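Structure, as structure tokens:
Apart from one protein chain that is not included, each protein chain of the complex appears where it belongs.
Each chain carries a letter (A and B) given by its place in the written order, and its residues are counted from 1.
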Amino acid sequence: MNVMTADVPSEDRFAAMLRTERMPHIWCPGCGIGSVVTCFIDAVRRSGVDQDKLAVVSGIGCSGRVAGYVNFDSIHATHGRAIPVATGLKLANPELTVVVISGDGDLISIGGNHFVHAARRNMDLVVICINNFTYGMTGGQVTPTTPGSATASTTPYGNYEYPLTLPFLADACGASYVARWTSLHARNITQSVEEALTRRGFSFIEVITPCTTLYLRRNRLGDGVDALQYYQNNSEILHGIDTRETAIELQGKIAVGKFVDREKPTYLDAVTRCNAKVIGDDYQLYGKTEPEKKSAEAKKTEDQVTAGPVSGGHS
Amino acid sequence: MNIVHADPRGVDSGAHFMDGDHAIAEGALAAGCRFFAGYPITPSTETAERFAERAPEVGAMFIQMEDEIASIAALIGAAWGGQKAMTVTSGPGFSLMMENIGLAAMTETPIVLANVQRGGPSTGLPTLTAQQDMFQARFGSHGDYNIIALCPDSPQECFDLTVEAFNLAETYRTPVFIMTDETVGHMHEKVVIPPADHIKVVERNLFTGPKEDFRPYRFDSQGGHPMARAGAGYRFHITGLTHDERGYPVMTAAQNQVVVTHLIEKINGNAECIIRLEEDQVEGAEVLVISYGITSRIAVRAIAEARKKDIKVGALRLITVWPFCERRIRELAGQVRAMVVAEINYGQMVREVERCAAGRCRVISVNHCGGAVHDPAVITQAIEEACR
Partner (left out) sequence: MMSTTEIRFSGFGGQGIIRCALITGKALSLYDDKFATMTQSFGPEARGSACSAQLVVSAQRILYPYITAPAVLMALSQGAYDKYHPEVIPGGTLIVEEDLVKLGDHDPRLQVWRVPATRVAESIGNRLFTNLVALGFFTAVTGVVTAEAMKRALPGLVPGRFLKVNISAFEKGYEHGVQARGAAAP
């Protein structure tokens, strides 16, 4: 699909999308974050989106470090604030494709309110949540997605809170695209991300990933390979199911697939439509005023007159 | 530095009878601000309302975010997306913005924030005036950094200083605050908006060289290093972590020293260019009244009274509050018998005055907490006492 770089060997194209000078990365062996990055880059490559017109914003956390390793315009924001930073970026420069990649704690706990409202506004963002059921960066505390009874450093006797089901949350808030995979489902993640990159509106992709060092170890769930085994045995592709049916219990079934895919005007569509109603058809965000347009027009005709009719352009 | 005339699109030239809050919105539009994100809070909301009303006409983006945290975060995104961006708030919202003010300072992102101050702490006095956030403006976010803060005393200055705030933000690549107050924010006076070609606007300094040469930072204690706009092909990376000139994290004490020194010195080192003061009869004064914002307009009455009693009183108005005018205060401390510092708080800027006067003259604080401007008689009394 990416015609322009079709003749470049794929490893090079892959490397070009990473800040290779920053390697090695900080992630632990067996951690699932790297797999998500691989899928993401593969998806960008396939989508044909211009590398220079794509920006990545992350918050804080192990997952939040993604922005620092990918070779795009990238912002490593504060904890929880990736979505509003991305909102500003997108609205300031609508030609950008803006992707948020961050953790469950970052996006759903401290940043939960922003998540709710960006989805509600159908803000044109691709949000990838790396859900490892824990706060990795700070040492394995409980998060709003930690399954009931799993232990964490701050729930040493087991989690007694009710976890959030992210696809249901995103759906309820108005997201126009909702999918979930595990880090085992590399091809599916890539496909979902590619789909999200090429459609409009708020797209949410949850990826269940292993935090080997903290979550798995503390809960005696083995290593990265065991995690993939668990995903293999317990995930079931259920495209289009009711998102209320997607809750995850400790080592329980994981419903994966594309759950929501609906077209509706994005935030920018809505603003433009409203302002065009106020100002008239030639309303243009960051555009020119009537007098400016007229003077530009006038200048153009003037140039044409002085230059005379020439064939061809000099674009 | 690229100085141009204001884009006529944003400039509502002419004379207006306007309040300070509205004048801030007009100043922003005149300065080329095309992005506003905010959350309603008294007594600042009128700025947001004005911007929202004007946004379609000028092709600007207005978004009411879900809270103040999101608002300032959006500004940072918008600035790197290529727009000049602003928000307004008051005490409680200012508190919520603190963390990302730090991110803006750390990533050297030019943004403008107006704080229309009301009485605090906490919900305090939502509709009544105060100057209680002066130190929060300077030191409110964690860690060492620096900012610029301006203090208008009239709706006209709300306009003028908002334009200046944007210019300073671009010149030094830093957040700039307009620390006004409820009184000025809600006061109506004549505001003259000059024609666009009389308004000087500092344009964003954008890097135009080859991609491989681009560095988002240069730690030269100067500021104003060229930025990139997302989408322009430079593939910048910025982070709130301590970083090198490429923007990449460097987790060492030595690098923190480099970055923080730069952040502080780019403003302190240029203080003489940044600072604006208004002085009245300072030469030969025995007593110097120091004030800012609305309080300086209250102080004039007190000063006039004292002068009637043949007291030699000078007045110093801080138009730029941060960076603080250290050199001038040191100088004047050797010339006057006393400095009287009037402000609507428990005594904030007076600490700076004391620090710089360093015992060479008396420093008298005339303060009260939020809710009302001074009774001029109280300031007069302090002036009289200062001569004793």
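One rule holds for everything that comes next: contacts are C-beta pairs under 8 Å (C-beta built on N, C-alpha and C of every residue); 3 or more make two chains touch, one makes a residue touch a chain.
Values in this document were obtained by computation on a predicted structure and should not be read as measured data.
Note on the chain not shown: across the whole complex it touches B. Interface note for the absent chain: among B:R34, B:R138, B:H186 or B:R235, the touching residue is B:H186. For the options B:V250, B:I264, B:V300 or B:C369, the residue in contact with the chain missing from this view is B:V300.
The omitted chain makes contact with subunit B at the following residues, 15-17, 42-43, 127-128, 182-183, 186-190, 294, 297-298, 300-301, 373, 376.
In this text, only the chains that are shown with their structure count from here on.
Centre-to-centre, using mean CA coordinates, subunit A is 35 Å away from subunit B. If you check the complex, the residues on subunit A that touch subunit B are 19, 22, 51-53, 55, 57, 67-68, 71-78, 80-81, 83-93, 95-96, 113-114, 116-117, 271, 274-275, 278-279, 283-289, 291-292.
For subunit B in complex with subunit A, the touching residues are 8-9, 34-35, 37, 55-61, 63, 65-67, 69-71, 73-83, 85, 99-100, 102-103, 107, 228-241, 248-249.
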